[in-house]
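The complex is shown incomplete by one protein chain, all other protein chains being positioned as in the whole.
Chain IDs A, B and C follow the sequence of writing; residue 1 opens each chain.
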Amino acid sequence: MSHLPICGIVVYLTAAFLTPLLYKAHRRVAEGVFLASTLSNPVLQTLLILELSSNSWKPIVYTLGAAGPYEWTYPIRIVLEVDALSAFMALIVTSISAAVALFSIGYMEEDGLQKYYTLFLLLDAGMLGMVLTGDLFNLYVFLEITSISSYALVAFRKHQWEAVEAGMKYMIMGSLASTIILVSIALLYGEYGTLTMAQLGWQYRHHPTGMARVALAGLLAGFLMKGGIVPVHMWLADAHPAAPSTISALLSGLVIKVGIYSAARIAYSVFWMGTDVRLLGWLVVVVGAASIIVGNLLAGFQRDIKRLLAYSSIGQVGYVVTGLGIALIPGVNPEASRAALDGALFHLLNHAVLKAMLFLSVGAIVHSLGTRDIGYMGGIAKRMPLTSAVVLLGAMGIIGAPPLNGFVSKWMLYEATAIFNPIIGAIAVLGTAFSTVAYGRLFYALLGRESRLVADRSPRDPGLWMSVPMIFLAAASVLFGILPRIPVVGLVRPARAALLSPGSYTSWLKVAGGILSSPNLPPAGQPISVFGSWVPAVFLLVFAISIAFFLLIRNLSASGVRTVGEGVKAFLSGEDERDFEALQLPGTSVVWGFAEAVKSLVNALKREHSGDLTVYLFWLIFLYAVLILLWGGA
Amino acid sequence: MMVYLTAFALIMLGIAGMLFRRNLLKIIMALSVADSGAYLLLIAIGYRSGGTAPILTGYEGGPMVDPLPQALVLTAIVIGVCVLIMAVSLVVNVYRHYGTLDVSELRRLRG
Amino acid sequence: MNTIRSILAVSALLVILFTFILISFNPGYGLFSFGHPEEKSWRIALYKYYIENGANLSGGANIVTDIVFDLRGYDTLGEATVLFTAIAGALALLRRGGAK
Partner (left out) sequence: MISVAAQMVIQGIVLAGIFLTALYALLQKDLLASALMLAAMSLLMSLEFYLLQAPDVAIAEAAVGAGVSTLVLVLGIRKTGRWEE
């Protein structure tokens, strides 16, 4: 038996325990261990994927502490179960965190570094364990490792009130969600007497009971909260900006994805085949669509650049969840449901790459400027060309501009949602419009006229340690956009097939001696072409022409700065600006009309994000009760 | 039955306390009450009436209670304490910055 | 919290509590009855395996200890890691000084 599944976790954990010890001896040694563990892990996960694919994507079941899971007819020990989806997630987690780790060597020049490295590695270990494990209680343990280290990392800059407040709110909400998850696990154990997820799925398929559905409601409410889905997303916009930028990249890029993964794993592999989940699927689609609207809309009205990115994360994760929800609903056009799932998983990968890249490069800007206000970032593109190019590339990717990876996955999701339901399709497109507004402001701000602060500080592009990961992520984003078939065929389709056939997740179980057959398998599905008429070369040409046009207009247009006026006001954030004189921006206000049009909606939403912790907790309980009513009681 | 009811009542009491109390330390205490409810629920699930503790020394046959939930609770108790430690160290920091533990004062981040 | 939200919160709590009471009392709903020696027909009696073979597998007379340290030893490792995380986190949060 190959020991590959456990290796990654062991490497992270060993390094996490070693770093504080070595740091006392010599700082560089500790950093070496930190880098070695994070950089070697993607290799391990790639080997795992190769092993899986050479075995026609049959799940690898690894038992801890013994040769096989069976000493009886049921698995009695903790198992790690790696199927195509787990391996896909593991590769994302390890690769992105390798890039972030490389960046943080140059970025974190603060006190308490050895604790930073330790917590970073523990966060990685927790996430990797969550995606690889096949045992429900073990999932809870790893969830707690992930959560506790992320609470500590959010509040890591404890001398800032902002970090402490955000960490406190995140911690209380996250702990309540964890408690709900623990109660649900207890209910499931009481009902079926096992904790292995494959076994639970098999049991539920043959004996679906009301109590298991109540448990599912709790698990979903908890994991959706960890994934930052409307209406339990309020902690996210506080917590992600308050953390150091490297941690924001991990939180936005990976931690919420892992929450979504767990929800999907439980909904699909454990519960999907048991009963009709139409209502549940619709509920997931609705919260996903709400996330698209709320996240992307509020992103357009933030002055704080990291807060903008955090709200945009809510919106983009909404796309993923919408896709996952569509595939849950039975009776949808199978092509559409496959395309939705493909799009959702590919968007998950793309968003992880893009958001990590955005947070890292924005972090470099914020680090050198000392402010997070977009209004003061005018003209930084001239001073930090590389960083700004990466920021703008990431922004275009998130908007879904054609030659980049975000376009491909969003295109699949547009297709799928439009076939599924025109209203949801319209919401998907509307979300893109909103995010264009949000990131369009970024374009104007960065490329615009130089602000006084930028002139004073004269920031520079960061050094080699920080540039390499940014360039690496940007290259990945362009590569996935131009050659989408590589990740889609190699990683996403097997992962989709694994989700859509829960029978394969439980196929290794033996029940009463024989290998159990997997009933009601949906068709495994021939790969369909979901790219529409996507010819990268044409779009590249269009893109080059539009850049040429942009440069032409920019050079021909009248120069001059309009400092004060309605235009600047709406252009920045839609809020009343405090100090006009300090803002120096070209007054081309493209979003003024839009800001006026949606002002009442935005104000209502902003009132709801009142900062009151008990209100946030209320929404979690409310979601739980609604899930129970709609689904558990059925 | 009584044990289940008490467990669920403790969970609900904890959640209600988190929703309606305004002091942060009190909210954390409410969280630990809810956690205790979850532990009691797990142990109650494992109980078999007339069962003895799952220890083989001096065992004379007859039913035993389910040992697995007990193992889970042992793990969960430690995790609960870890959450408590983190929460209290965060609360100390909140007090340093805000001078109060009232959650309605703790809302500078919004919108 | 305002009044409407308080009412909603209380009703949400009541819904959850009612569901819990339902699942612990109503036999038709998929009940696990308290302390019932007989299992539901579909429930896996995994614990019987632990009771019969736990001592042979790991050699301890206390089956809970066997499970904690051997059969589910990985969870215990995770638990130790959580403890380590919490202590590292608390030390990071309570450290003196800090930049700026």
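The rule is short, and it goes like this: contacts are C-beta pairs under 8 Å (C-beta built on N, C-alpha and C of every residue); 3 or more make two chains touch, one makes a residue touch a chain.
Predicted model, so just to flag it, every value in this text is computed and none were measured.
Among the chains on display, the ones the left-out chain touches in the entire complex are B, C. If you put the missing chain back, the residues of chain C touching it would be 62, 64-65. Residues touching the missing chain, restricted to chain B, are 2-3, 6, 9-10, 13-14, 17, 21-23, 25-26, 28-30, 32-33, 36, 39-40, 43-44, 46-47, 51-55, 65, 70, 73-74, 77-78, 81, 84-85, 88, 91-92, 95, 100-102 (touch as defined at the top).
The working rule: only the chains that are shown with their structure count from here on.
Separation between the centroids of chain A and chain B, computed from CA atoms only, is 29 Å.
Each of residues 137, 141, 144, 148, 151-152, 155, 158, 187, 190, 612, 614, 618, 621 in chain A touches at least two other chains.
Residue numbers of chain B whose C-beta contacts span two or more other chains: 11, 15, 19-20, 45, 68, 72, 75, 79, 82-83, 86, 90, 93.
Interface residues of chain A, counted against chain B in their complex, comprise 137, 141, 144, 148, 151-152, 155, 158, 161-162, 164-169, 171-172, 175-176, 178-179, 182-183, 186-187, 189-190, 195, 238, 242, 606, 609-614, 617-618, 621.
For chain C in complex with chain B, the residues that touch the partner chain are 1, 6, 9-10, 13, 16-17, 20-21, 24-25, 32, 34-37, 46-47, 50-51, 54-55, 61-64, 66-68, 72, 75-76, 78-79, 82-83, 85-87, 89-90, 93-94. Contact residues of chain C toward chain A in the complex are 1, 5, 8-9, 11-13, 15-16, 19-20, 23, 29-32, 39-40, 42-47, 49-50, 53, 57, 70-75, 78-79, 81-82, 84-86, 88-93, 95, 97-100.
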